[in-house]
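My questions all concern the structure below.
With one protein chain withheld, the remaining protein chains of the complex are depicted in position.
Showing chain A:
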């Protein structure tokens, strides 16, 4: 059994208005960062999973993301996974 380190990011789909991102963008402009655009606020989650193979671990993480960690109605996700070396 292998252990994998997983980093999951979840954020609102591009088609969904993100009021937090919008407010932060305004603040950045107020501070003079005129080039800052398309600010989106999301969530970061860190976990470890175990599995016989990397493919199995990935499948499990994708199911977690689809079913619990994100709500596909409004959110999208991405993750990175790497085997932890003991």
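Operating definition for what follows: a contact is a pair of C-beta atoms (placed from the backbone, for glycine too) under 8 Å apart; a residue touches a chain by one contact, two chains touch by 3 or more; residues count from 1.
Just so it is clear, contacts and distances are computed from a predicted model.
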Name under which UniProt lists the unshown chain, selected from "NnrS family protein", "Cyclase", "Phosphoribosylformylglycinamidine synthase subunit PurQ" or "Spermidine/putrescine ABC transporter ATPase": "Phosphoribosylformylglycinamidine synthase subunit PurQ"
Full-complex contact with the absent chain, from A:1, A:55 or A:68: A:68
Touching residues (missing chain, whole complex) on chain A: 12, 15-17, 19-20, 23, 68-69, 71, 73-74
